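Please see the structure below; I have some questions.
Only a single protein chain was left out; the remaining protein chains are all shown in position.
Coming up: chain A.
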Amino acid sequence: MDMNQYLDLFLEESLEHLQNLNQSLLALENNPERLDLLDEIFRAAHTLKGMSATMGYNSIAQLTHQMENLLDKLRERKLSLSPEIIDTLFQCVDALEEMVGSIREGREPQTAIGQLAAGLALLEKGESKHALIKQNVESPAPTADVSIQFNEYEKNLINAALEKGYHAYQLQIHIDEQCLMKGVRAFMVFRNLETVGEIIASRPSVQDIEDEKFDNHITVVLVTHQKETEIKTQLDVISEVKLANITPLGSYKPSSQPYEEIPGTNSNNNIVKEENKINNNKKQRIHQTVRVDIGRLDKLMSLVGELVINKTRLEQIHLTNNTMGLNETIEQIDRIATDLQNVVQNVRMVSIEQVFNRFPRMVRDLAKELGKEVNLILEGKETELDRTVIDEIGDPLVHLIRNAIDHGLESPEERVKANKNREGMLKLAARHEGNQVVIVVEDDGKGINVNAVREMALKNGLVTPAQVENMDDQAIVNLVFEPGFSTAQTITDISGRGVGLDVVKSRIQALSGQVHLETKQSQGTKFVIKLPLTLAIIQSLLVKVQEETFAIPLGNIDETTNLEADHIKNIQGQKVMVLRGKVLPLLFIKNLLAVPGHKEQHELYVVVVRKGEQQVGLVVDELIGQQEIVINSLGKLLTGLPGIAGASILGDGKVSLILDIGTLF
C-alpha cells in the first residue's frame, strides 16, 4: 500500500502527540503525583508507536516502545519518578521531534537512539543510582466502586450546588454486557439525567464515552433538586441500563493543592482519568472539526478579495450611471461579501496557544541551563490571530523570551540579595485591543541600564555624542532596536550576538505591527507588540497626490483636517502646523515619494498619522474616502521598499500603493 497519502496526516498527528508529550511531561515534573498525566504520556507514546510502526518508521516505534515500558513501570508504581527519568523522557521527546522533523524534510530519520533506548532500559530496571525501586509497596486491588477523584473545579461546583440547596449524587451506572450499542445507551443516560439535573462530572470522560472507550461502568455526578427516586425512574426507562449505586455527596474542603491525590486509587482504573476538565456545567459537546490545507484557505481568501474588489467596482458603476435597481443588488452583494469575508477570516483564525505551547518547555530548558529560576505565566492563550501572523510571530517571541531569561532575569542569589523572589517572573500575555492584537513579554528582572545602552551606542557609532545630548531616556533605550547593538557582556549561545532586537523589530514591522519597550531599572522590562488581526483585508483611507492615489491604513490614522497655505509655519526649516495648540510636523507626500506633477492646489489636506509615540501630519491633495482594500504584495522582486506596505487593486482596476507608516519617514 502506498503510504505517502497518509504522510501528511502522520506528520500532523505526530506533532500533536509530541506537543502533548512535552506538555504532560512538564506538568508531571511539577506534580509527580498525578497519575493521570502518566496515563496521558503513556497514551501519547503508545499512539506514536502504533502510527510510526504502521508507516514503517521503525526507529520511532522502537524508541516509543522503550518509553512505554518505562512508563508502564511508573504507572504500576513499580518505579518512582526521579528527575533523571524526567530528563531522559524529555531527551526522548527531543529525539522523536528530530526524527519527525527529518521525515517532514523527506529524509529517513537517522537520529541515533541506541543510547537513549539503553538508558531507558536501564532506568526501567531501576538500575540507575538515582532511581529507587519501590517494591510494589502499595498496590491496592483494582476496584470499580472507589469514589471519583475530583479536581478542584468539580469540587467547587459541588460545594456551590450544595450551598444553594441542591443535592449532589454520585451515580454508578452499569450497562449490560450484552448491549451492542453502549455508546447510545450512555447517551440516553446523559440525556435523561439532564432532564432532572445537571451532570457536572463523569468518569470516563464524555469524549471517551462518545468514542465507546469504556467498559460497562459509568460514574457520573449529578446536581439536582430531585429526590433519588426520581433519578432512578429516569434511568429505569432505559433498557439494558442499571443503576448500581447512588450516594449523596457532602461538601469538600478547599485544598491548597490543585489536585488532590486520594490514596488507594489505582491508575489502571478508568474512573480516575482526569484528562477531562469539565469547563462548564452544561453537557460537554465536542466541536466537530475538519483539517484544511492552508493553501486552500489562502485561495478562498483571495477569491473573497476579488469579490470585494468587484463589489467596489459595481458601486462605482452605479455611482456613474445611477441605475435604479442595481442599487438593491449591490446592497445584497455588499452584505454577502462582508459576511463571507468575516467567515473566511474567522476560519483562518488560529489561537495563539499553538505558539505559546512551545514556550514552557523552552523556558524550563533555558532556566536549567542558565541556573535561573523562572516562573512562566501565560495569559490569553485563546486569543486568535490570522494564520499568517501566527506563523511569523513565533521566532520574534522566542528571541524576546531568550533575552528576558538570559539578560533580564537575575540569578536566584542576586534576586534574593535585591529583596526579590528567588524565582523570576516571566509573563507572556496576549489580548485583543480593537482590531489589533497586543502581545506582551514582561519580566521582573534587572531592567535595561540606560547608561550602558548610551555607552554601547556611542562605542558602536550608532549615535554621535551630540545626538545623545538631546535624547531622553526612552529614546536611548529604543536604541537597542538598532542593527548592530548588543549590551551582553559575554556572548552566549542563547543570545547576544548583536543581532537580536533589530531582527525582532523588522520581523514585526514586516507584519505591519509595532513593538515598543518599557523598562525600569531593577524592576523589569516589558516589550509590547501590536499586530493587525489579519493581513489580508484592511480598512484604509484613499488619498490623492497629483495624479497618484495612495492608501493609508486606517489603523495608523488619528484624524484628518484641511490645511490652508497660510497655516503652514516654519520651525528650523521644518514645516509645521498648529493643531489644537499642539505643534504638528508636516510631511508632504509629494516630496517623500517624489510624486511627479505640478498641479497647483488651493487647498491641501492633512492626514494625522501615528508612529509609536510620534504624531505627524501627512500632506495630501485630496481625500478620496474610506475603503476596504485587499493587500497584495508587490512580489518577490520588490520587497522591503521603505514606506510601501504593498499594493491594492481599486474599483477602477488600477493598482494603488499602500503606505507603510512605520517606514515612511
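Here is the rule we go by: a residue touches a chain if its C-beta (ideal position, glycine included) is under 8 Å from a C-beta of that chain, and two chains touch if they have at least 3 such contacts; residues count from 1.
The rule is short, and it goes like this: contacts and distances are computed from a predicted model.
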"Aminomethyltransferase", "Chemotaxis protein CheW", "Cellobiose transport system permease protein" or "Cbb3-type cytochrome c oxidase subunit" - which is the UniProt name of the missing chain: "Chemotaxis protein CheW"
Contact partner of the left-out chain, one of A:47, A:111, A:351 or A:632: A:632
Of A:213, A:299, A:335 or A:654, the residue in touch with the unshown chain: A:654
Where the missing chain touches chain A, by residue: 302, 305-306, 309, 548, 592-596, 632-638, 641-644, 647, 649, 653-657
